[in-house]
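Only one protein chain is missing from this complex, and each of the others stays in its spot.
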Amino acid sequence: MSSLQMYMLLGALIFLLGLHGLLVLTDPIRRLIAVNLMGAGTFMIMVTLARRTDPADPVLHALVVTGLVVAISATAFALRLITANLITETPNLAENNAAQSDTTLSQQGSPPT
Amino acid sequence: MSLLLDSLAWLLMIFGLLFFITGALGLIRFPDIYSRLHAVTKTDTLGLGLLAAGLAIKSESVSTALLLLFIWLLVLASGAVSCQLLARYSLESDPAATGISEHIPGESDDR
Partner (left out) sequence: MSLMIVDFVPDLILAFLVICMAWGAMHARSRHDAMAMFVAFGLVVALIWARLGAPDLALAEAAIGAGLTGVLLLQAARQIPAEPRTMKKTTVQFILPLVFIVLAIALFASQLFSDDALNISEQARIRPDVGLSAPSMSDRVHLAMPDSGVGHPVTAVLLNFRAWDTLLELLVLLLALSGLRQLYPSSQSAQKKSDGPLVRGPEPWPLLLAWSRFLAPLLIVMGGYLLWRGADAPGGAFQAGALLAAAAVVLRLAGLLPALRWSSLTVRLAINVGALLFMTVAALTLYFGAGWLHYPAAQAGILILGIEVFATLSIAITLTLLVIGEYEDLHT
């Protein structure tokens, strides 16, 4: 077993762990993390495949660099979808949240002693 | 001479790693955020310093050594600032929980 084979296996394992989390979990943020983990597993397999040649394959590296930036923007959009959905669906919760953030703000806002 | 320098570098790095281990232990085992911060920042600054010193000796080039020194100083300062920031924040948001055994809600439910 070479270290490349181990990293292939690790990538597959992380992908499947993420899939498992996506199936099992209910909290939206945790599910989003699970999707991100699946992405990380895919990237890991791609980078390992790039390693087959001795100067590592720059095409796969470039694809993964692009993928990382796309992943973070998709995550930002998904988080926004999650919060927007929660706030419109349950106005009471939104009010509670606003009240909570008010209190935290006022606590933060107290001048340092 | 080179053997002496080499063993000195290894010694420094091993001591640095030991400090990291104690810091991690403290992070896991200590009861509240203040003692945890204490454990992590203190041991990490010293551990990283020893590690950087060992690596600087091993690198045998002045520019790399200076670079390592610079990295250490940066981590030192940002560690100090973020430690103070965390401690202040938890103090301001929950002034009651200053005792050693106090449990800070939402911060350490599982440890």
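Every chain is named by a letter (A and B) in the order it is written, and numbering of its residues begins at 1.
Operating definition for what follows: a residue touches a chain if its C-beta (ideal position, glycine included) is under 8 Å from a C-beta of that chain, and two chains touch if they have at least 3 such contacts.
Keep in mind the model is a prediction, meaning the values are calculated, not measured.
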item	value
Positions on chain B contacted by the hidden chain, ascending	77-78, 81, 84-85, 88-89, 92, 106-107, 109-110
Touching residues (missing chain, whole complex) on chain A	1-10, 12-14, 16-21, 23-30, 33-34, 36-37, 40, 43-44, 47-53, 55-66, 68-70, 72-77, 79-84, 86-88, 91, 93-99, 101-102, 105, 108-112
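One rule holds for everything that comes next: only the chains that are shown with their structure count from here on.
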item	value
Centroid distance [mean C-alpha coordinates] between chain B and chain A, Å	27
